[in-house]
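Worksheet: the structure to be examined is printed underneath.
Shown here: the complex without one of its protein chains, the others still in place.
In order of appearance the chains are A, B and C, and numbering begins at 1 in each one.
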Amino acid sequence: MQRIGVFVCWCGSNIAGTVDVQAVSEALKNEPGVVFSTNYQYMCSQAGQELIINSVKEHNLTGIVVCSCSPRMHEATFRKTAAAAGINPYMVEIANIREQCSWIHKDMEIGTEKAIILGKAAIAKVNLNAPLTPGESPVTKRALVIGGGIAGIQTALDIAEAGFPVDIVETKPTIGGKMAQIDKTFPTLDCAACILTPKMVDVAQNDKIRIFSYSEVEDVKGFVGNFDVKIKKKARYVKEDICTGCGVCTEKCPMKKVPNEFNLGMDNRRAIYIPFAQAVPKVATIDPNACNMLKSGKCGLCAKVCTAGAIDYTQKDEIIEEKYGAIVAATGFNPISMDKFDEYAYNQSKDVITSLEFERLTNAAGPTAGKLLRPSDGKHPHKIVFVQCVGSRCESCAEKGKEYCSKICCMYTAKHAMLTRDKYPDTEVYVFYIDVRTPGKAFDEFYRRAVEEYNVHYIKGMVGKISPEGDKLMVRGSDLLNNKQLTIDADLVVLAAAIEPDKSARPLATMLTASMDTNDFFTEAHPKLRPVESPTAGVFLSGACQGPKDIPETVSQASAAAAKVIGLLAKDKLTGNPCVAQANELMCNGCSSCEKVCPYGAITYVDKEFRMPNRTTAIRRVASVNPAVCQGCGACTVACPSGAMDLNGFLNKQIIAEVDAICK
Amino acid sequence: MRKEIENLQNEIIRISGVNPRKCMRCGKCSGTCPAYDEMEYHPHQFVSMVESGDIEPLLNSKSLYQCLTCFACVDRCPRGVEPAKLIEAVRLAAVRKQGQNHMTANDIPEKLDEDIPQQALVSALRKYSK
Amino acid sequence: MQKITSEALINKACELLENKTVNRVLGWKVGEFAYDITPALFTDCDSLKSDFVFGDFCGANFSKYLVSETRKSDEKVLVFLKPCDTYSFNQLLTENRFNRENVYAIGIPCEGMADISKIKAAVGDGIVGLSSEGDKIIVDTLYDGKQEIDAKSVMAERCAVCKSKKCVAYDELMGEEGEIVDSNRFDEVEKLEKMTEDERYAFWQGELSRCIRCNACRDICPACTCENCVFDNPESSVQNKAISDSFEEKMFHIIRAFHVAGRCTDCGECSRVCPQNIPLHLLNRKFIKDINDFYGEYQAGAEVGNRAPLVDYTLEDLEPGEALERGAEN
Partner (left out) sequence: MQVNGEYKPLIVAFCCNWCSYAGADLAGTNRSNYPDNVKIIKVPCSCRVNPMFILRAFQRGADGVILCGCHPGDCHYTSGNYYTRRRMALLFSMLNFLGIEKERTRVEWVSAAEGAKFAATMNEFTEAVAKLGENKRLEDLRCKR
């Protein structure tokens, strides 16, 4: 039997104004389990708390009921008070007689009567409370960053800076991501490579960071602080530790006609290749789909020319298993496919290109060595049309485009237009826009410069149709402000394609039990207050995998995610919420209903041996809750038909006792 | 007067099944329209003028009959506004204003004439039966 | 009249016992009366030959017995499953309730079982013998001698509205696999739905007042396989083995039906065993009908591993208020 103390707070006149606190404390004195009952002006004050502490000692109390304001306000306070008085903090229950009683009723009699009932319910619950201790779990002090773009790089560097080891997993043969493909960055027009590659080198040289390039995450098990991850290191047929990146093999390889994905297929690479000069790790990779040696066993030229002896045609995929305390998703984005936008003739003309392709065309390391030449005939274009919002803000065509605004297109289109006019003043540049959205530091100024100083023709309207005619592209669009329909005979058309999350994000989210929105962007734990955390504890979000972002935003989010990871890894142990589900193994059927409804994957099954009638035993499959993962929602407790699953702090019998106390 | 305009507006919206508020003013419909140069009011203007209740000028404009109903705007509109359907509805409103020209299926037999193409009848029924 | 004979089943069981595929057989055995067939475990061919029967009164669904039977030994047990039993079998497998390895399941066709209470209503008491001949059931009674009745007219309600003649799980099939049939099994439920609240209340008051809380419905139910039922568990706060309060049996039946909602295969065993003839299956069917209406057709046990509707959701599910409105429209 509990020895319960009841403490009724006046809250000045907030409660005492409409509730006869004296009558409440008197009435509750006679409830089962109650050995002491009193009231006081401000229970949350220093003096009020001391009153509680002294009463606990004086009356040997084992449980406390505070009739006061909402538990959302002072439950934590009174739990601390209980701990200070030497009893378990979870032996405290609050009867909310302010927000849910005195403040909504005007009549003293009604208020008092209701306060007594609420007090009785809290007492009935405390009678069945049991001391709860939060579970502790150790933290593996290593972080995993999935994705090696600027987001992943920045997150990894920041975590390593704090002294924790970090692994980066990147599916491509090199880190760098989309930023490595970009020529210049808005609004400052620094060269992307000049600011990115030093960071890539930092990553390579940082002894806290390991890079698993050309690798994929295969499996994730475990929970915050204790993830077990399987990483598949795909065979690149080159020994990473021996290859010096001299590039001789990539010059001698006879397979010359492999589309170069780094330049978006606008030129070719060899079967053995290094994606670009500043690749990290700077190691060659053999494309097994193109290599003659791997396909038919005939060639072996690269092995012959490699003086370091790094080529290994027998290499196999390798599985690496590692433990991590935190995981950061930084899987990034891709431009959407233009295949379904027939009206823009992307598949009909080589001279209709996407913005990312334009980046490569203007990049000094690109297929044209930085000269802006038309892909079809290599001639210099004199009239260029940029089309914004291709596939973005596209509600009706869900199978073609995306409903959301891709956010970055306005700015990079302004950049492209400005750079073109700067380098080639003889070129006429038109931009078709619906709106120009430039929130961001120095963004609008940048866009205005494109218009005012560089004389880029911005046309409010959308392009309806592009038709190739001879070596021209007839671009028909509307000019809404002049109420005209225009046809521009362009040499080159650049489509600002919408961006979408990388395809690898969805299966990864499943592995991480992290939630996603309908567009496959990762959802954050709270859209405003916890923007870099996923709802799954220990999983963090960095960069465009959470939503469209430009580079400065990506980098700030990456650092924010790193700060969260560091905060987690800095702890030796994680203290959980003790109000978690608990399975009574004796009653569990092993039916898996609870496992299916658990949003956190906190429930697993174990086989245990049970005594059965007639001195026999049987192996039964029973549920086991991982208290470090369980968040205490209670979905499982109702899914469980046998009542084997219960929720600490909100036990079935406690809630039923409250119901009984209210109803009787 | 205001009431009348509102009624007309609601009627057009109802007949067309189009929600002009979905329009984000991108002008792709007008950018795509093959009859643009013929028209005084262009597809995007139909949408915004119906939305603002500025329907009278549309009813009196020849633009109504210059729409080819090619549906390029319907196909390409990124927001699914379907301007051609709206123009069709305005056209219908204009037709109705002219007087008793409502038509039911029962009226067809007497109108049958060997020289009238089947398609004309179908299209007449489509226009005048709503 | 069943298409498959006792002899065929006995021969099959003997063969499997002899070649050591199985070491015991779950089967039907005549009880006190000819219609009072009870489940039994056979371990040798002789007892099979003398006691095993299969006929129009072998309604018992053996799936549930596998939960305890498979724990007893690692050797296989032979079980005969009628089409509706196979659904229970799959559902239990979905819930990991027994080890599939320890079972040898033979699917057998079923032509529908007879309802002894209907026979009694037709011929009166004092039944001493029963046999089937073609479409007829021949009843030998103490008072009136032999009487012939049409088997169809005394078919159990659950068989008259049979949902499936298809065996959905087996190691071996005897006879034809059968097909899922169109059933009007929700007619009764619909009839009740069309009544007013008052009429429905009166109906259920009449039915549930007869409940004696014998727990037979729970004990026979192949979905009620909890190690320890909440109503037997003192920790649950709702423990009650007998009626101590006027509301108890109603609470019991609602909760029982709710606990099996989405898992109930509609085998109808609950109503078969109810000594008070309460149409308990109507509660289960109401849930099944609602699930079908609200969330799309779902048949528990149709396949192993299906996700039951109550442990699933879609973002567009209807609101509880809408569910009640739909009910009001009926």
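Simple rule for what comes next: a residue touches a chain if its C-beta (ideal position, glycine included) is under 8 Å from a C-beta of that chain, and two chains touch if they have at least 3 such contacts.
Being a predicted model, the structure only gives us computed values, none of them experimental.
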Based on the whole assembly, the unshown chain contacts which displayed chains? A, C
Can you work out which residue in C:30, C:45, C:67 or C:208 touches the chain that's missing from view? C:208
Just one of C:104, C:170 or C:287 touches the chain that is missing; which is it? C:287
Across C:121, C:214 or C:254, the one contacting the chain not displayed is C:254
Contact partner of the left-out chain, one of A:71, A:332 or A:367: A:71
Just one of A:44, A:61, A:118 or A:583 touches the chain that is missing; which is it? A:118
Residue by residue, what part of chain A touches the chain that was omitted? 70-72, 96, 98-101, 103-106, 110-111, 113-114, 117-118, 121, 515, 535, 579, 597, 599, 631-635, 637-639, 647, 650, 652, 655-656, 658-660, 662-664
Contacts from chain C to the absent chain lie at residues 189, 192-193, 197-206, 208-209, 230, 236-238, 245-247, 249-251, 254-255, 257-258, 261, 283, 286-287, 290-291, 294-295, 309-315, 317-324, 326-328
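We adopt the following convention: only the chains that are shown with their structure count from here on.
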Chain closest to the middle [Cα centroid of all protein chains]: A
Seen from chain A, its contact residues with chain B in the complex are 343, 389, 393-397, 401, 432, 434, 460-465, 476-480, 483, 485
Where on chain B is chain A touching in the complex? 22, 24-33, 36-37, 42, 44-45, 72-73, 76-81
Write out the stretch or stretches of chain C touching chain A in their complex. 71-72, 95-97, 225-230, 233, 235-238, 259-260, 263, 307-308, 310-312
